[in-house]
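The structure follows.
Note that this complex is displayed minus one protein chain, with the remaining chains in position.
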Amino acid sequence: MARGFKKRIQQENTENSGFGSRASGRFINKDGLPNVRRKGINVFNRLSWYHTMLNLSSFQFLSYLVVMYVFINFIFATIYYMIGVEHLTGIDKSNPLNEFIDVFFFSSQTFTTVGYGRIAPIGFLASLVATFEAFLGLLTFAIATGLFYGRFSRPRAYLRFSDIAVIAPFQNATALMFRLAPFKNNALTDADVTLSAAIEVTENSGVKSNFYRLETHLSKINTLALNWTIVHKIDENSPFFRFSADDFKKTNIEIIVHVRAFDEVFSNTVVQRSSYVSEEIIYGAQFVPMYYPSISEESTVLDLDKINQYKKVNLPNTEFDQQQ
Amino acid sequence: MARGFKKRIQQENTENSGFGSRASGRFINKDGLPNVRRKGINVFNRLSWYHTMLNLSSFQFLSYLVVMYVFINFIFATIYYMIGVEHLTGIDKSNPLNEFIDVFFFSSQTFTTVGYGRIAPIGFLASLVATFEAFLGLLTFAIATGLFYGRFSRPRAYLRFSDIAVIAPFQNATALMFRLAPFKNNALTDADVTLSAAIEVTENSGVKSNFYRLETHLSKINTLALNWTIVHKIDENSPFFRFSADDFKKTNIEIIVHVRAFDEVFSNTVVQRSSYVSEEIIYGAQFVPMYYPSISEESTVLDLDKINQYKKVNLPNTEFDQQQ
Amino acid sequence: MARGFKKRIQQENTENSGFGSRASGRFINKDGLPNVRRKGINVFNRLSWYHTMLNLSSFQFLSYLVVMYVFINFIFATIYYMIGVEHLTGIDKSNPLNEFIDVFFFSSQTFTTVGYGRIAPIGFLASLVATFEAFLGLLTFAIATGLFYGRFSRPRAYLRFSDIAVIAPFQNATALMFRLAPFKNNALTDADVTLSAAIEVTENSGVKSNFYRLETHLSKINTLALNWTIVHKIDENSPFFRFSADDFKKTNIEIIVHVRAFDEVFSNTVVQRSSYVSEEIIYGAQFVPMYYPSISEESTVLDLDKINQYKKVNLPNTEFDQQQ
Partner (left out) sequence: MARGFKKRIQQENTENSGFGSRASGRFINKDGLPNVRRKGINVFNRLSWYHTMLNLSSFQFLSYLVVMYVFINFIFATIYYMIGVEHLTGIDKSNPLNEFIDVFFFSSQTFTTVGYGRIAPIGFLASLVATFEAFLGLLTFAIATGLFYGRFSRPRAYLRFSDIAVIAPFQNATALMFRLAPFKNNALTDADVTLSAAIEVTENSGVKSNFYRLETHLSKINTLALNWTIVHKIDENSPFFRFSADDFKKTNIEIIVHVRAFDEVFSNTVVQRSSYVSEEIIYGAQFVPMYYPSISEESTVLDLDKINQYKKVNLPNTEFDQQQ
């Protein structure tokens, strides 16, 4: 089929996608991150500690903090214990375990600077270590403060994409359509979208991917308040011109979406990416509306659960296709 | 009137507003937020906790913090009480209430890390809980720090819009005018404005809104130091061409304003939106100047209280209209 | 002379400066802020607390913090004193003054959460107040943290402008020139400049200012590493075409400069403005170079003290002017 397919595509490789034409697997994962692994140079230079912290889930992040906290106190407790409990006042000396427990709590009371004073350092060494533990504690919480702020002030688009794209009738022709909607209480304005397609072709030299910029019917929108349906009309300028349901199934296609908007709370540009591969494109379908007037007729209601709802339709001069 | 009205409008729907043409109620509320309610998916996924915190009023925000503080201490007090007051030193054991009061204060002294030590943990369990309460306290204040910063460093335009728009004489024709002024000690530069209009028309298929981009006489301004009067000349290219006072009253119109500027303290782009509906448009009026030289003639004074002041005027070849 | 002057200026008012043509006094102060006072609405709504804090000098800001600190402690000390010193342990009851001094220190130990515990609350009321003072203390330092960060992370261009502009020979004609240089260890790239002129003219209706966009010979620069001399060639397109030394002296002129660049440490756009009025324009002068190769010939040295150094020169077909 590849030869016939190559005939079908008039215009050549138009995109500098940044992806290798011989890369393998999906280019953009569903979460919008490129499907690339990096090796070489050691892992510490290869990881941005800050990017990692910001990408952890809230649960992972908090667990990480707790584990660090316990660990640090354990280390210092050991140090105080080795220095000797006689350098601390108010220790329960009944047995070694109690001694260790008390120095552990002394450590935590120092690290958090709560410093009740029931247990307090008297000796030089213990005082010295405590001096630095309290200092370390404050720096640690200074870093935690920055991380918390970095995490929740990180501008994000909070867009929900439809899981599937459809090939629907559009202006006496067909169009590739998918939709997205902001799902949080954020106000996005001046949104624009960039669409490109990676299409795998077989050449004498083997399988390779070509990249095409896809034109969209309306690529800008003033206010992203309701859902936004992105429409790529399939005409002479589209690489999918004259594609049959079969072609969409048999060809390895990936539609790469890049949305950019302005968030008025962050006062910052936010971006979100996603991608659709062949399996996620439904031939001969149409999305059903997902907003309607409120009962009071005073405002509009956007129902986010409807984002994936579509109905099957016949396409102009193409046989209805049975699959799924 | 709708038919005659449709005749009058030459150019068609030019705007991709992002609002549904069948949405109901005002599109943009006076505060600039879109008049849309979201449903579907559960409320926690639908709310950005950070956006919510930043949109609270200062009073709401502080009340929220205080309530949280009391609530958390109450929880911990209960835990300490259940563990048993014998695990704490310096508790007033005269009666259960005093006991509870003392553990409550112990909790607060731990949470804030003030830790006087008059009341201090001795038992293992109490010490353990205190260890985590102090930790939790510091994290909580880390988050509070981020929220405070997020709240007051949030770039905002601090623009005041005139409550009303006017149809005033302009260059031997008429123009739709409204004005805005920065009302705080912020320095805005490179401001630009985008104007669009939603006009409701009746069709066989029922009532729907069309969107039009409105041209403005000067859509950019270097320094937003004084007030800025936005002027949309009503000529052949305006959807309001040949609109009578009556048309402005009878038709459902909404003028959507989007202002964007650069704030030199935030070093960030700030945006603000507003909108004017039919009731807020005064036919045959003119704004009065709101700035004048200072007595010393050394600087210029901008009087913000004058922003809504206008005087009635006759419009070229239109009868003077009586209403309001 | 105004009439002759009006004859001389071909092109009309090209700028939407945002300044009123009848405003009085200098438009932009030397520090770059517009010379406008706002009145109306009460002062609290008119001041952005954050903008004010960020614009204070370091000394003012720190003094402000110290005064607040002493004031708050004084208030709380009074409250504790009124509640009664018997609600606090370890108070020196020798005389009322000592009592007050001790509650004052207790207050500060609570507000900063240092809580030595030598003085500690025992009664219900004192404990309750202390509970909230510690809470307030932490919130206050949370805000201070944000303000400190806001102050020193505020993107600024750190540009030094020459105090004077010169009319110098340039390409067989003359040009208005001034120069600027980054004076701190910041790296600015992609800088561009916008020049406009306000020229006061006398009309039947009285004195008014016209605004003109001034073309600059090179308005963009890749890397702002050395000094940058801004050149406005005085040709047919310049409002200053055929201006004599006398005209420059007698006419009220203001050159408004707006520089915009990208700082690589802040990773943000930074802007700085300045302005030159007639008195600050020197007719028939030329700047002397302010950078030279280092002794080692390995790098270039920029001498910021030379920024205002110029030498007098004759201008093509204009008599040498004596003044100043």
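Read from first to last, the chains carry the letters A, B and C; within each, the first residue is number 1.
Heads up, the rule we're going with is that a residue touches a chain if its C-beta (ideal position, glycine included) is under 8 Å from a C-beta of that chain, and two chains touch if they have at least 3 such contacts.
No experiment lies behind these values; they were computed from the predicted model shown.
Engineer: In the full complex, which of C:35, C:109, C:162 or C:272 touches the chain missing from this view?
Structural biologist: The missing chain is touched by C:109.
Engineer: With respect to the chain omitted from the figure, which of A:98, A:185 or A:268 is a touching residue?
Structural biologist: Residue touching the absent chain, from the options given: A:268.
Engineer: Please identify which residue in C:64, C:158 or C:241 touches the non-displayed chain.
Structural biologist: Residue touching the absent chain, from the options given: C:158.
Engineer: Can you work out which residue in A:130, A:245 or A:315 touches the chain that's missing from view?
Structural biologist: A:130
Engineer: Which residues does chain C use to touch the chain missing from this display?
Structural biologist: 65-66, 69, 73, 92, 101, 105, 108-109, 112-118, 141, 144-145, 148-149, 152-153, 158, 183-187, 189, 191, 218, 220-226, 228, 262, 264-265, 267-268, 291, 293-294, 296-306
Engineer: Considering the entire assembly, which residues of chain A contact the chain that has been omitted?
Structural biologist: Those residues of chain A that touch the unshown chain are 15-20, 22-28, 33-41, 45-52, 54-55, 89, 109-110, 113-117, 120-122, 124, 127-128, 130-131, 134-135, 137-139, 142-143, 145-146, 149-150, 154-156, 194, 196, 256, 258, 266, 268-271, 273.
Engineer: Contacts of chain B with the missing chain: which residues?
Structural biologist: Its contact residues with the unshown chain are 113, 115-117, 145.
Throughout what follows, only the chains that are shown with their structure count from here on.
Engineer: Where the CA atoms of chain B average out and where those of chain C average out, how many Å apart are those spots?
Structural biologist: 28
Engineer: Pull out every residue in chain B that's touching 2 or more other chains.
Structural biologist: 109, 113-117, 145, 149, 268
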